[in-house]
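Input: a single structure, listed below in structure tokens.
With one protein chain removed, the remaining protein chains of the complex are shown where they sit.
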Amino acid sequence: MTSGSPSLTVSRLAYAYPDGTQALYGVDLTIERGERVALLGPNGAGKTTLVMHLNGILTPGHGTVEVAGLPVRADTLREIRRRVGLVFQDPDDQLFMPTVREDVAFGPANLGLRGAALDRRVRDALERVGMLDAIDRPPHHLSFGQRRRVAVATVLAMEPEILVLDEPSSNLDPASRRELAEILKSLDVTVLMVTHDLPYALELCERSLVMSEGVIAADGATNVLLSDERLLTAHRLELPYGFAVPAQPG
Amino acid sequence: MSAGHHHPIYRPADTPVHRLPPQCKLAAVVAFAVFVVATPRERFWAFAVDALLLAAVAAAARVPAGVIARRMVIEVPFVLFALAIPVIGTGERVQVLGLSLSAPGLWAAWNILAKATLGVVASILLAATTEPRMMLLGAERLRLPRLLVQIATFMLRYLDVILDQMRRMRIARESRGFVARDLRQAPVLAKSAGALFIRSYERGERVHLAMLSRGYTGEMPTIRDISATGRDWAMAGMLPCLAAATALLAWSTT
Partner (left out) sequence: MHVPDGFFDVPVSVGAGVFAAAGVAVCLRGAKRELDDRTAPMAGLVAAFVFAAQMLNFPVAAGTSGHLLGGALAAILVGPYTAVLCVAVVLLVQAFFFADGGLTALGVNITLMAIVTAVVGWVVFRLITRGAPRGRATLVAASFVAALVSVPAAALVFTVLFWLGGTAPIELGSVAAAMGGVHLLIGLGEGFITALTVSSVLAVRPDLVYGARGMARALTLRTAEGEVQVGQAAPEAPPAGIGLRPVLVGGALVAVLLAGVFSFYASGDPDGLEKVAADKGLSAQEKPHAVENGPLADYAVKGVEDQRLSGGLAGVAGVALTVAAGGGVFYVIRRRRRLTDGMTPANAQ
């Protein structure tokens, strides 16, 4: 692995869906190793489309994506998918095996791990999200918050270079939301978090990107961006009622 | 999407039949069906022996007769057809209960009913004692092309999605006062078919993307070992071997 390169580099990325609708109009962004970055933006800004490019589910119509120096191409897909851990918004999309153990083992087993090494990987990943007790339970018997944590574990078990989360706090009750935040803070990986939950972004990420109409419209410290009321209004972003970020100098 | 591993057709239990590796059971059932079809239709006793064999398997697997009977309704369309053959059939006529029936037609009807019923019951027993997922693993073991196994895997997964979506759409329709009473409502139902397709696809697409994101390349990693021993094969082989012996005996006595 080229340890010097940033975790993620996207340049001039443009994409149109096969029906002709263009979703990305030249996205440029760089995320350094160990950073936690929030990707903010209204519905339809192209956030999900961008995320789908990060592990090669969609192929760029123009431009490039690099993960830790490795370009996303057909021949690198396998390694790219190991490096980019994607946690979907709905954990039910992510959990499809009969037990938590099998579900977490699915990824590493696809990478060729077997036996004791596989078992260790599974237990380790579940331990990091505090779900080791549920290892032999069926995912659909867990609460929504627990399922989301298991979903994070399924990805952690792949030992990714960068963790990409789509709306990690959606549908969580306040306690689960806090627990997940603590887990995310404790992880030692690069994190890109797609969210509408501005307080969550502020709590977890020092840096934010604002995406709008298929391009990155703003990039900077989260507290600076969130105190810029004009920027928020221009891109249909709103802080919750009663929540204010004090204006930042500079 | 947690369903898919507990299908209503599968009856979980811990019996010797349930424990057999799936590939042995699959091969045994196919061989059994072949030997039943190859049995001459005039030897009634041979079919009785085959039926007894299946009854023994059902008893060993603790599958109640009622369950088998209920699932046999799948056969109804062809039973009706078989019953019609003697009436519309050609050839020599015989009088049965005042009806003029075709003698070869009666033979044909008996032939289809007996063989189809034995085949249906054998399949029901297979499905009742084998988890769908294990069945697919067994098929893979039997060298069924991987692409077919892959499509079947997705199909079973999507089937749950589709049935679930169907249920939701029905609730949505009915909560707005729609009741499917007769054919006049057919266009509404037909139009929901398209919506059903899209919704199921988009849900299934996300599941697939999640799988791809975790390195899925078309093959489910087999974490559970399902290799079969010689004893397993011998045990599963009893059913087709006895059916083959029956068929042979039936031929030799003609």
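Lettered A and B in written order, each chain numbered from 1.
Simple rule for what comes next: a residue touches a chain if its C-beta (ideal position, glycine included) is under 8 Å from a C-beta of that chain, and two chains touch if they have at least 3 such contacts.
Keep in mind it's a predicted model, so treat the numbers as computed, not measured.
Asks: In the complete assembly, which of B:Leu20, B:Leu212 or B:Leu239 touches the absent chain?
Replies: B:Leu212
Asks: Using the document's contact rule, name the residues of chain B that touch the chain not shown here.
Replies: The list for chain B reads 7, 9, 26, 29-30, 33-34, 36-38, 40-42, 71-72, 74-75, 77-85, 88-92, 102-105, 107-109, 111-112, 114-116, 118-124, 126-127, 132, 135, 145, 147-148, 150-159, 161-163, 166, 190-191, 193-198, 200-202, 204-205, 207-208, 212, 218, 254.
Asks: Suppose we count only contacts with the excluded chain; which residues of chain A make the list?
Replies: 12, 14-20, 22, 25-26, 57, 59-62, 73-74, 213-215
The rule is short, and it goes like this: only the chains that are shown with their structure count from here on.
Asks: Provide the residue numbers of chain A that touch chain B in the complex, in ascending order.
Replies: These residues of chain A touch chain B: 52, 55, 57, 78, 81-82, 84-86, 88, 90, 92-96, 98, 102, 105-107, 109-111, 118, 138-140, 154-155, 158.
Asks: What does chain B use to touch chain A in their complex?
Replies: Those in contact with chain A are residues 1-5, 133, 157, 203, 206-207, 209-217, 221, 223.
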